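Missing here is one protein chain; the remaining ones are kept as they sit in the complex.
Now for chain A:
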Amino acid sequence: MTVLLLAETHQGRLATDAVARTLSALAPLGDVHVLVAAGEGAEAAREAASLKGVSKVLLAESESLRHGLAEPAAALIASLASGYRHIAAPATAFARNILPRVAALLNVMVLSDVIAVHGAESFDRPVYAGNAVQTVQSTDPVVVFTVRTSAFAAVGRQEGAPVERVAAVADPGLSSWIEDMAVVSERPELASARVVVSGGRGVGSKESFDAIIQLADKMGAAVGASRAAVDLGYAPNDWQVGQTGKVVAPDLYVAVGISGAIQHLAGMKDSKVIVAINKDEDAPIFKVADYALVGDLFSIVPELTGKL
């Protein structure tokens, strides 16, 4: 039994941590072939080949694959599918866009956000904002699924596996790329950071969100936000932590001015240690916090940044 893993790449670079975590989820399922589909993917392919558990890398390079558009990527994966029992990818925006389309082309279901693999047909996945966990058994001939990376540790390195080129399929030309407005940052990535500092509506403005960023930088942390903070323009959309944003499980999560709605908890409640800073002593976030500091964030956050 072989698994086809769609590698996450951005501008030809491998999202190594996401792929390495997905590989540990796939370990019980057998051999893994990684598919790198990109404009130029040779470097990403080499990187993927050096991750433990990968027995072969398939490299498809084409202009149509450069920007992660779903139609050419899904057509490519469907064309390769016949050799595989499982088709998987990390549960990121990139793969969530593509894999359900692949599943439809193969007339099978897709499982989103797998958090445990029990065997070839048996998986756990959260539903209802993580308030319930289902164990499901797939009856499909090919199991297509995405993996919640925060639930798995990254695999280590190995001697490079072979890289084989595969042809991209013809671009169906249904959609075209116009522009990326990506924020390049030196900070650790939300999904893989050891520490995350998040701000909510309580932070009050985009200007005062700088205090959250300064605290994060002092801690070497990634910055997160609640939906309210993103909706109000304090933080960019890809910082949103929660049921419908990113799911994180760092060693330390610091929630500042966040009330703790279930949709937010869904994205951070598996963190090892949670600190909550909130002026409302009855805020629901304190029910999940290991350390609760009741008070005004406008004095606490600068003091904390200063003393660390």
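In this text, a residue touches a chain if its C-beta (ideal position, glycine included) is under 8 Å from a C-beta of that chain, and two chains touch if they have at least 3 such contacts; residues count from 1.
Please note the rule applied: contacts and distances are computed from a predicted model.
Taken from the listed names "Electron transfer flavoprotein subunit beta", "Negative regulator of sigma-X activity", "Phosphate transport system permease protein PstA" or "ABC transporter domain-containing protein", the protein name that UniProt assigns to the chain not shown is "Electron transfer flavoprotein subunit beta". Residue A:P100 is the one among A:G12, A:G39 or A:P100 that touches the chain not shown.
Residue A:L111 is the one among A:L111, A:A168, A:V223 or A:I258 that touches the chain missing from this view. Here one chain is not drawn; of A:A153, A:A167 or A:V273, the residue touching it is A:V273.
Although one chain is not displayed, chain A still touches it through residues 10, 67-71, 74, 92-94, 96-105, 107-113, 122, 126-140, 172-184, 195, 227, 230-231, 236-238, 243-244, 251-252, 262-263, 269, 272-275, 286-294, 300, 303-304, 307-308.
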